[in-house]
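Removed: one protein chain of the complex. Kept in place: all other protein chains.
Coming up: subunit A.
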Amino acid sequence: MSSFTSLMPTGARTVLSICRPSLRQWPMAAPLFSSYQQVREASNNRQAQGKNKKEKAIKKTKKGPREFRQKDLKDMQQWALCDAIRYIRAIEVGREPTSIKYEIHIRLKTLRDGPVIRNMLRFPHSVQTESRICVICPPGSRHAKEALTAGAVLVGEKEVFDAVKDGKIEFDRCICHPDSVDAMNKAGLGRILGPRGLMPSVKTGTVVDDVASRVEMLRGGTVYRERDAVVRLPIGQLGFTPEQLRDNLRVTLDQVKKDAASLNDRINKEIHEVVLSSTNGPGFSLNGEFTSENSAEIATLSV
């Protein structure tokens, strides 16, 4: 019997152990099988116990690295800004220069479970083509007037709700004044605005007292946050000149450094790598230079 089972592949043996109860009802084979199975089971259990102990021990000692792993950049070819721009412009040839964006990815040296950078910034050269902003606040109030002068497209309460319910959403951002929150919740816009990420809420910072300054910020501002140790954000349109891109890049890096410094005294965040890419293009690790000796003329890199 034992020779028979040992010839069988291991998988089949386990099958045997599974169908044991039904085999027991088979009188002839029952004693043979059951005696064998008891031995197997006992040994099985012993093995299993040993395994469990080992696993527990491993779990206790093994704790993932506290920091995100960083690659050594010495094997990484890095480019000057103008060289990267030349390649990106070649790869994005024939596309709409206003809709294609340069993107920046800032890799940070940081803890896995530490606080993350999350902020908003204004570029010297605006990336977005003028975003349209809707403000929900009591019509005719001081806030409504301020919001309009700050450049909001749609201001009011009832007219906004009606427009949204009709499916006319002609804005990219929505802010609400605390006085109008109740009216907004009653109107039941969550079902329409929620999936688009336009529903104002205190959590996302879109229910604010000072509506006007918020509108100002949103019009030229870009929101960014750190995810898995990388901050990603668009920093320019394809039609930008290298100088414009450089200015935006400088502002971004300064801001991120400032954010990192202002987090906490004990938390140490550093910039590890800066990568420039574009909507359809590959990523170029930047070396911090503006031009290299064999890069093209700067004036030619914006047409």
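Basically, a residue touches a chain if its C-beta (ideal position, glycine included) is under 8 Å from a C-beta of that chain, and two chains touch if they have at least 3 such contacts; residues count from 1.
Heads up, the rule we're going with is that contacts and distances are computed from a predicted model.
Chosen from "Trafficking protein particle complex subunit", "CI-B8 domain-containing protein", "AP-3 complex subunit delta" or "Actin-related protein 10", the protein name that UniProt gives for the omitted chain reads "CI-B8 domain-containing protein".
Where subunit A meets the missing chain, the touching residues are 8-9, 11-12, 15-16, 19, 22-23, 71-73, 75-77, 86-87, 89-91, 93-95, 282-284, 296-297, 299-301, 303.
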